[in-house]
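Everything on this sheet refers to the single structure shown next.
All protein chains but one are shown in place.
Residue numbering begins at 1 within each chain, and the chains themselves are lettered A and B in the order written.
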Amino acid sequence: MKPSKKALAIALPVLLALGACGTGDGGGGETSGTGGGGTGGGEASNELTVWTWDPAFNIYAMQEAEKVYQKDHPDFKLNIVETPWDDLQTKLTTLAQSQSYDELPDIFLMQNNAYQKNVANYPELFTDITGSGINFADFPESVTAYSTVDGKNYGVPFDAGTAIGAYRTDLLEEAGLKIDDFTDIDYAKFIELGKQIKDKTGKPLLSGQAGSSDTIMMMLQSAGASLFDDAGKPTITNNDALLKSIDTYKQMVDAGIFLEVNSWDEYVATIVNGDVAGTINGVWIAGTIQTAKDQSGKWNITNLPKLDGVANATNYSANGGSSWGVSSNANVELAQDFLKSTFAGSKELYDTILPASGAVANWIPAGSSDVYKQPQEFFGGQPVFEKVVEFGTKVPKNNTGAYYYEGRDAVSAAITQIIQGADPAGALEEAQKNVEFAMN
Amino acid sequence: MTKSIARLPGYIFLTIFAIFSLFPLYFMAVSATNTSKDVLASRLIPGGNLINNFKALTAAQDLGSALWYSALYAVGITVLALIICSIAGYGFEIFHSKGKDFLMSILLLAMMIPFAAIMIPLFQMFAKFSMVNSAWAVILPAISTPFLIMLFRQSSRNFPHEIIEAARIDGLGELSIFTRIYMPTMKATYAAAAVITFMTAWNNFLWPKVILIKNEYQTMPMLVSNLSAGYVTDFGVLMLAVLIASLPAMIVFLALQRSFAEGMTGAIK
Partner (left out) sequence: MPRTKQSNSDLDTDSTKSSIGKARSRRSSLSKGNFTGLGVAQKRSLTGWAFLIPAALLIAIMNFYPMFQAFFLSMKTGKGANLNYAEPLWYNYKRLLDDEIFMMTMRNTFIYLIVQVPIMLFLALILANLLNNKHLRFKAFWRTAIFLPCAVSLVSYSLVFRTLFSTEGFVNDMLRGIGIIDDPINWLGQGSTARIVIIIGLLWRWTGYNMIFYLAALQNIEYSSLEAAKIDGASSTQTFFYVTLPQLKPMILLTAILSTNGTLQLFDESWNLTRGGPAYESMSMSHYLYEVSFQKNPNFGYAAAISYVILILVAILALTQMKVGDKRD
């Protein structure tokens, strides 16, 4: 008797609350269902819905962009929905696969590496913005290439994945070295310097996740190479740049100058706890480095070492980065004009978001602003961001390919085996086979 | 004296297992009071950063709203699931027949398929009825689970038929027998089922993430996921969020555990 009464006492209010909530939300759902077609999220004609992640970074940038655009369009409003990238990808796939395009936002942020894959599989998700009046030549070709498919532009580049080599000057000094010793060098020299530092300080030069191919992929792109040819076929075997990259990587691990750790958190820990003398990654790693406040003034950045004996090798590369896409359910005119006036046209915007969030622009005109020339105290007074924009223009373009993730993971698996002593040619052949399997 | 010595191995075993269970929790709680850097350095003593972490957390995320929606969904699911599944479990066992056995084994199939595989048709269904973004879309798929039905069915095996017969003789209706006799007697099972269902519902992530498109309806697991999405993760704040996200399930357990584990008092008196 008692429990059933009690259960009822709990159940009733909850059900009432749910009922109220259900109708309220259902109403919202209906609006977006019927009001769709023109406007993502079913809002008013002066409002845009945006899916993006990271409050400290791209959400913040969007909020500032809203303010910039509001100066000329006082009624304009942004509705930002915080969605981590993995979940955003899952949502996009679910919407596309169930053909519920009405639920799409107007604008979404997408990882550069995922662009080719998503456009190839779900062209219905995107609006072609080639004719939007956005001047894509204001972005480095290597960056617009991510979001360009068959000559059509599907994205406005946001943050740069331009790679930097960041090093602890205090540790370099202990080994009698300076940042200039790491500038414009090749990996043979780099390994030599790394050994020197290891001898003197006992610390490895770099660290990275075991079983991650980030480092290899950066090496590849620095020579304009990739895992796929222009026709999109995997070229994991008979790929000189790849073989050289893997060989270089193995040399560094074997020499103890590249510390392999288990996970991303461990990688971050090696940096902020001062267990390594440097790191090579996309410029966005600067944000993580700067969380180690006790290391302020002890860091410098420079370009990357280049692969030796590989055609078209350079000292520049990229890792990560993301671009804004306009969905097929968008208020296209407004979305395009908004992006054109902000991320592809406002120095003011980039000048605001850089110091506050460290979001380095891909938009080349932004690099000439005074804000980018400011010396950065944390990085020993270097004008870090001006340098990075300059690096960005020199990054060779490469072909990510729609099967980028398949290729990357297959190569990761191969690297794991090679580091454990397997024959590189055999392991890569296996990787090639797995990618080909995924593609058919 | 000899008795307590005889029980010594039991105590040792329990101690080892309790340490094994609690150590990671201790680490989580301690980390919530430390800076990101200390967390990454595996600092095992409490620090003074709890308030800063809390400020950073509430500045970045709407904690109150996430807790409210998580609670709403979890309580809604638990209450409805307990009512619907216990009635079904009771029906299967007490009114046992071959046809019902067959139905049970068919129903069991429903839990054997990975959720990721049915997610898209399910989404399509809710989209068709304009129920995306609604609380019911979160709750409905989680109410009726073969697992809960089976839990109640298996527990009913030890439920004495004589009591039901006696009640029938007294002229009680079938539904009254269920609510007045079965429900109070099976308190332990209800408590266990409530704990488990609440916990699963509270931690449910994939489906709410997909079906709830607006920010306002965000739940705790989504909030935690947001915190580790950026280029820079503050591990102290993350651990605090995770600690807060874990507390309600623990509280529900503490509140209900008396019912199912106060030793052998004899469930059926």
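Just so we're on the same page, a residue touches a chain if its C-beta (ideal position, glycine included) is under 8 Å from a C-beta of that chain, and two chains touch if they have at least 3 such contacts.
Computed from a predicted model, the values in this text were never measured in an experiment.
When the whole complex is considered, the residue among B:Ala60, B:Ala127 or B:Leu140 that touches the unshown chain is B:Leu140. One of B:Met28, B:Leu50, B:Leu67 or B:Ile181 touches the chain omitted from the figure, and that residue is B:Met28. Residue B:Ala249 is the one among B:Met183, B:Ala201, B:Val232 or B:Ala249 that touches the chain missing from this view. Counting over the whole complex, chain B has residues 3, 7, 10, 13-14, 17-18, 20-22, 24-25, 27-28, 39-40, 42, 84-85, 87-88, 90-92, 94-98, 100-105, 107-114, 116-122, 124-125, 140-141, 143-147, 149-151, 154-155, 157-159, 161-162, 165, 168-169, 171, 173-174, 178, 186, 188-189, 191-192, 195-196, 199, 203, 220-221, 224-225, 228, 235, 238-239, 242-243, 245-246, 249-250, 253-254, 257, 260-261, 263-268 touching the chain that is not drawn.
Those residues of chain A that touch the chain absent from the view are 89-90, 93, 96-97, 99, 117, 120-124, 210-211, 260-263, 265-266, 402-403, 405-406, 409, 412-414, 416-417, 420, 434, 437-439.
Methods note: only the chains that are shown with their structure count from here on.
Taking each chain's centre as the mean of its C-alpha atoms, chain A lies 36 Å from chain B. Interface residues of chain B facing chain A in the complex, by the touch rule stated above, are 36-37, 40-41, 60-61, 72, 75-76, 79-80, 82-83, 119-121, 123-124, 127, 130-136, 139, 179-180, 183-184, 187, 190, 206, 209-210, 213-215, 217-218, 222, 225-226, 228-235. Contact residues on chain A toward chain B in their complex (touch as defined above): 1-4, 7, 10-11, 14-15, 17-18, 21-22, 25-26, 28-30, 32-33, 41, 53-57, 80-82, 84-87, 90-91, 94-95, 97-100, 102-103, 265-266, 268-269, 272-273, 284-285, 287-288, 291-292.
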